[in-house]
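The complex is shown incomplete by one protein chain, all other protein chains being positioned as in the whole.
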Amino acid sequence: MRDVAIVSYAQTQFVRSERNQNEVEMLMPVIKEAVDNSGIPKQEIGFTCSGSTDYLSGQSFAFVMAVDAVGAWPPINESHVEMDGAWALYEAWIKIQCGEADSAMVFSFGRSSMGETAETLTLQLDPYTLAPLNADAISLAALQARAGLDAGKWTERDMAEVAARCRAQAKSNPDAQVTGDFDVDKLLTDPYLVSPLRKHDCPPVSDGAAVMIIAAEGAAHKATNKPVWIRSLEHRLDSHQPGGRDLTTSPSTKLAGKAAGVHKTAVDFAELHTPFSHQEIIVREALGLGKETLVNPSGGPLAANPLMVAGLARLGESARRIWGGHGSRAIAHATSGPCLQQNLVCVLEGE
Amino acid sequence: MAEHAAVIGIGQTDFDAKRVDVSQVGLIREAAQRALEDAQLSWSDIDAVVIGKAPDLFEGVMMPELFLAEALGCVGKPMLRVHTAGSVGGSTAIVAASLVQSGIHKRVLTVAYEKQSESNAMWALSIKLPFSQTLVAGAGGFFAPLIRGYMQRSGAPDDTGIRVALKDRLNALKNPVAHLKLPDVDFDMIANSPMLWDPVRYLETCPSSDGACALVIGDKASATQERSAPPAWIHATQMKTEPTMFAKRDQVMPQAGLDCSAELYKKAGITDPRKEIDCAEIYVPFSWFEPMWMENLHFAPIGEGWRMTYEGATALDGDLPVNMSGGVLSTNAIGASGMVRFAEAAMQVRGQAGEHQVDGARKAVGHAYGGGSQYFSMWIVGDQPL
Partner (left out) sequence: MNQASQEQTALSAPHILEYDYRRSLGPVLSRFFTGLRAGKIHGIKTQSGRVLVPPAEYDPETGEATTDEFVEVGPGGVVETWAWVESPRASHPLSQPFAFALIKLDGADTALLHAVEAGEASQMKTGMRVTPRWAEESQGSIKDLSHFVPEAEGNADAPHPPAEATTDIVTPVHVEYTYSPGKAASRYLHGLKEGKIVGQASDSSGLVYVPPRGACPRDGVPTSREVEVSSKGTVVTLTIVRVPSENIKVELPYCTANILLDGADQSFTGLLQECNLDEVRIGMRVEAVWRDPSEWDYSSENIKHFRPIDEPDVPFEEIKEYC
């Protein structure tokens, strides 16, 4: 295995609605920033991989236009996953493991605000028995939240505390969207959105883009004196049918975490891609992270949740925090699909 | 640095315009089970799954791999979904190969599919957005002008495309899973078929198919075990992209394709591709793309690719047989099409191609492209490890 490090990361500010710029216009400055800060000339970056999905903008091949932002000339070694950018990172990391490249650019983008996100995501469901019922993303998460409440795994207060903590932590993150101090008792008097979820339990709709440059050992050291090493990178998948699995646990996160060796040493913090408040509790349990572990210092997806970007942003925010001197070892997690169906776990370490 | 990897199982569905006998699940399982049977493996032997398909609008399911993965025995395993436009079937196979070449996994199942009959590809590819005017009539409307540009540049005889189509349609008759089979096909039938997008005639165009293709890619230890057919060793893979359009972009002879194949040969240690490659299965959705890609793949000098067709070099008994399976012109489940090309190359060096087998094929190229002739993916497979 080759040691691979994050050498730079840039993201847009995450906003409720980016109407002024299209995806290419959002990406150009952050690509430039990430490349400029990487210490690697753009022409020397060996591989490029992006993550996005056509249904956010309602057109086929939306990712093709995004290549315009890269400046892919002369032609580049490039690929795309119809997945969150965290999995684009996985493909790029594999390329480096194969020795096909020594460095890579990974990016993802999404303007969720163009559609009705919760409803758009119903198209992600089994088209035969689930999608025709239009069980939106919030309703599915509510089924999961209730299952945990019934099982005594968490309370509505636990959920509100997660939300309040994340949004308070987000105050120090200039790119976050929903930030501030919220009183848990007051939050609990709010009406339900889809019971048992209240508005604060749900992520905002966010637009944004993120870019990461990674490099293998030699190239990473040459590029920066502050590489953040990807010590392990693993992902697993659970069954899609919500009625076929225990929604209060995340076996795939547990498997990925075990393979990634998250239990081996302590971490300073974790960035978890848990868009709904109760999901943080599920993922914490799956990764064996106790109450003492600082989770989502960036605010996490409850503070900004750009679809297709939020997973990659967990790795990026982790790297930024390590660069900022607020810890040296972190767990980053990304998810995809209804009710935490697919999960990626990464252990990051500064020098 | 990279570990050896080889194709040890290949499965294709029967292709047809409408596979109304199966769901999307049934379609991908048909290909996957055939690949597992070919590899003499079971679901539990597989470490990871890589799924590929073209735009989600074709089937109207956003990221359908999420609901399909468990039908491929993927629960508890890693799953990736690749999408690189028309080249996706090839790119998907390359990503699967890299999971083995990196030493991460031992056996990876990869499946690419399209069930085009669930909607209409012409619709999905020509979505009208506000403020704009939709004038490009599907893929044919986009590529026909490029073909005209090639004809003008090369001075190729007007019937080159008809000759390509005739060759591919005759080859398809030898392929049991091919979709479009015309037992009475001859030159005149193609020449007299209606013009759709001038200069592209109906019978010089690919059909719209339902189908899937699956490969099992194994590491050296898996590849050297006794199986129903020998492995196809992956000598080199390459992907290359350039933007759809920019000022002075050469869309007829895209640099990305020229670079992709040049780097592919270099990795595989090939200096004279025309001599060293025994056959090639390439992505030709419109007949004229055979001569264009012969040049782009450095099999012929620029401007002279049409001569290979004309002289019979690309026929099944020629010196560089091309599209032995009948090609995309005979079978086109878009998301699967690239992987079918890669699979055919592997079948040839495994000696599995039956009536469309090229005698003594030892090194073969699989090729796919997509977008506005801007995404390329290619591999070379051989009967011996590199």
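Labels for the chains are A and B, by order of writing; each one numbers its residues from 1.
Just so it is clear, contacts are C-beta pairs under 8 Å (C-beta built on N, C-alpha and C of every residue); 3 or more make two chains touch, one makes a residue touch a chain.
Computed from a prediction, not measured in an experiment: that's the story for all the values here.
*Asks:* Among A:Gln13, A:Asn37, A:Ser139 or A:Thr293, which residue is in contact with the omitted chain in the full complex?
*Replies:* Reading the full complex, the residue touching the unseen chain is A:Ser139.
*Asks:* Touching the hidden chain in the complete assembly: which of A:Ala147, A:Ala168 or A:Leu188 does that?
*Replies:* Among A:Ala147, A:Ala168 or A:Leu188, only A:Ala147 touches the chain that is not shown.
*Asks:* Touching the absent chain in the whole complex: find that residue among B:Asp250, B:Glu311 or B:Asp359.
*Replies:* Of the listed residues, the one touching the omitted chain is B:Asp250.
*Asks:* Among A:Ile40, A:Ala104 or A:Leu130, which residue is in touch with the absent chain?
*Replies:* In the full complex, the listed residue that touches the missing chain is A:Leu130.
*Asks:* Can you work out which residue in B:Gly103, B:Gly138, B:Pro230 or B:Pro385 touches the chain that's missing from view?
*Replies:* Of the candidates B:Gly103, B:Gly138, B:Pro230 or B:Pro385, B:Gly138 is in touch with the missing chain.
*Asks:* By the contact criterion defined above, which parts of subunit B meet the unshown chain? Give residue numbers in ascending order.
*Replies:* On the subunit B side, contact with the omitted chain comes from 18-26, 29, 43-44, 57, 59-60, 70-75, 117-120, 122-124, 126-138, 140-141, 144-146, 148-149, 152-153, 194-200, 243-252.
*Asks:* Tell me, which residues in subunit A touch the chain that this view leaves out?
*Replies:* 19-25, 28, 31-32, 55, 57-58, 65, 67-73, 113-116, 119-120, 122-123, 127-136, 139-140, 142-147, 150, 191-192, 194-197, 239-244, 247
Everything that follows uses one rule, which is that only the chains that are shown with their structure count from here on.
*Asks:* Let me have the rounded angstrom distance from the C-alpha centre of subunit A over to the C-alpha centre of subunit B, please.
*Replies:* 33
*Asks:* Which residues of subunit A touch subunit B in their complex?
*Replies:* Residue list for subunit A touching subunit B: 1-2, 48, 53-55, 58-61, 63-65, 67-68, 70, 72-83, 87, 90-91, 94-95, 97-100, 120-121, 123-128, 130-131, 234-241, 251-252, 255, 336-338, 341-342.
*Asks:* For subunit B, which residues count as touching subunit A in their complex?
*Replies:* Going by the criterion above, the answer is residues 1-2, 23-24, 55-57, 59-67, 69-70, 74-85, 91, 95, 98-99, 101-104, 124-125, 127, 129, 238-244, 246, 254-256, 259-260, 371-372, 374-375.
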